[in-house]
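Sharing a structure, written as structure tokens. Questions coming.
Only one protein chain is missing from this complex, and each of the others stays in its spot.
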Amino acid sequence: MSGPEPGLGVDASEEARAGRSEMLRNNVPYIAIVLVVLLFTIVSGDRFLSVRNWTFIAQQTPVLLLLAYAQLIVVTTGSIDISVGSSLGFSMYMAVLGMVWLGPAGIVCGILAATLIGFVNGSIFSLLKISSFVTTLAMLIIVRALLNIISDGGSIYVTEQAATGTYVDSVAAPWLLALGRFPNILIFALVVTALMWVFYEKTLFGQQLKALGGSERVLSLFGVSVTWFKIQVFVAAGFMVGLASLISLGRSGAGTPRAGEQFELDAIAAVALGGTPLTGGHGSVLRTVVGALTLTVVANGLTIAGVDPSWSRVARGVLLIIAIAISLNRRRIGVVK
Amino acid sequence: MSENGGALLQVEEVSKSFGGVQALRSGSFELSRGEIIAIVGANGAGKSTLIKIVAGVFRPDSGRMLVRGEPVAPRDHNVGHMRHLGIEVVYQDLAIVPNMNAPYNLFLGRIPKRFGIFVDEHAMRRKTRAILEDLKVTTVQSLREPISAMSGGQQQSVAIGRAIAWGREIVILDEPTAALGPTETGEVERLMHEIRDRGTAVILISHNLEQVFRLADRILVVHHGLTTPAFPRSGVTSEQLVRAITLGEQVA
Partner (left out) sequence: MKRAIILLGLLVMLTGVAVTAQDMVEPRMDLVIADLGQPETNPWVINRHRFERCVAESLGVTLDEFDDENSEEKHVSQAESIIARQPDGLIFNPLTSPAGIQVARLLEENAIPGVAVGRLVVSNYDTDYEGEHFIAQVTQNNDTWGQAIGQATVDAGHKKVAMIWNQKGVTSAEEIWNGVLSVLEMHEDIELIAEAWDRLNRENGILYAEQFIARFQPGEIDAIIVLGAVAGLGSQFAVEQAGRDDISIITTDIDEQVAQFISEGKLGFSIGGHWMVGGFGLIQLYDYLHGFPVENTQPLFSLIPVDASNIDTYAEGLLQGCILNDEQVKNLSRVHNPDADLPGFIDEFSKNWEEFVTADMMEEEMEEEESEGDG
């Protein structure tokens, strides 16, 4: 606030105005998605609004959404995890490899792998006190390299029926492919969303995430074991990446050395579009859903409208800045890091 | 132990250094039930380090601490254990988590749970309302809003309320009224008497010597990392106290 100190009378209307802008800020993600849908409806009409297209959107959003949840867990504490893309690719490969080794139950190898990566991330970050950005940057590189080593550049396919020699490496799992399609993939995402909402809003763990993002110092002053908790945060995020790897595997039908590349950026963008400050302390599951959906719908809508791909990326970048510029609460956030 | 059988807290020659810097060379004092002791000293004299050792934030490099006559084992010397023993602190900056609501801040580190994982928000809000009413804070609009939306006085009430609610044995107040006006200061001082009257000991850190004379039963001076033996308020003049703080002179 600038200018002279407002008097008492001014204060009231000032408060009211602050209340209104607060309301606008909180609702920016919802307003954004409505505007985006309206815009593309006007531009592309039937093709954009078709059942087929929304079926595609329903298939495209879940993997991004679950990765965004993983990111939300970490970002709420004021840290960041840029290894989720590599972790996703690695876990998908471990899941399908597990199925080759152990049959359908082997798919848990994917969840275990992602959770383990989360544990390593959290341990390095918390015990060695290396910033989460640097830690997960290193893991982004290492995990991708491990995937290249384990896969030796090859892919393992998930097929409808037992392979007849077409692919060297494949495993028959029609149920998994079905999980990767509409409506199953959407149902899976909705169930995870419900659980995530309860976890984030109602459990002590979820509260602690926000508190850690608010003031780590105060938590340790009051006897909360911050060191162990920070490890748990990354483990929880890793588990969420593991869930994402299952539906991603069902959707893409193969564990490949390139799966998940650059996905970390979309996950961060989805969280940011949902109005969650990367400085931590606040966040919302529902607005993250809207953020992920907006990101998907904009990419989809621009393609349907036939916008040149490079300009499409410019448009998405600009949207991100505008949305965050409006939704950022500058009164609450003293320093932008 | 026999000579100090009644002491609630005994701090014996504790020291602490940080990376070669001796923050506290030797600190010793005792505290009895229902007593208010004031710790005074210049900035950087070691007051803060001393109370953080008592609160369990720092583990002393040497010396020991006894609560109700029981020595605190070094491995138990942490905040969780001290809070378990009934020692609470109101920090100068209040130590609240600004983005969380008042109930969360009140229950920090002691959140009531249901089914082992869920936060019992209902119970927290109910108890918070009761505590704030006790403290005569009635203007709080919503207990769901982040505490940063509250006024400074209300935030202070939550911080003090937290210490009173959990501090059965000892409440440590670090400059509790430095940022307050006369009315609120009076309110805080009234609360300190109330705490003392229920048998809880109070450690008060203050630069306000008038306040120290008004409240403390005994006064402890920390100078250059050393404590002088605590003396009763009645036996000292403010000139003597100032000399003790600035020059480290013993008070006869």
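A few comments on the model shown:
Each chain gets a letter, A and B, in the order it is written, and its residues are counted from 1.
In the analysis below, contacts are C-beta pairs under 8 Å (C-beta built on N, C-alpha and C of every residue); 3 or more make two chains touch, one makes a residue touch a chain.
Owing to the predicted nature of the structure, the values given are computational and were not obtained by experimental measurement.
Put simply, the missing chain touches A once the whole complex is considered.
Touching the chain that is not shown, out of A:G98, A:G118 or A:G253: A:G253 (per the contact rule at the top).
Residue-level contact of subunit A with the missing chain is found at 44, 47-48, 50, 52-53, 56, 59-60, 63, 148, 151-155, 157, 166, 248, 251-254, 256-263, 296, 299-300, 303-304, 306, 308-310, 313.
Just so we're on the same page, only the chains that are shown with their structure count from here on.
With each centre defined as the average position of its C-alpha atoms, the distance from subunit A to subunit B rounds to 43 Å. Considering their complex, residues 202-205, 207, 210-211, 213-215, 217-225, 281-282, 332 of subunit A touch subunit B.
Residues 55-57, 78-80, 82-83, 89, 91, 95-100, 104, 108-109, 111, 113, 117-119, 146, 148 of subunit B touch subunit A in their complex.
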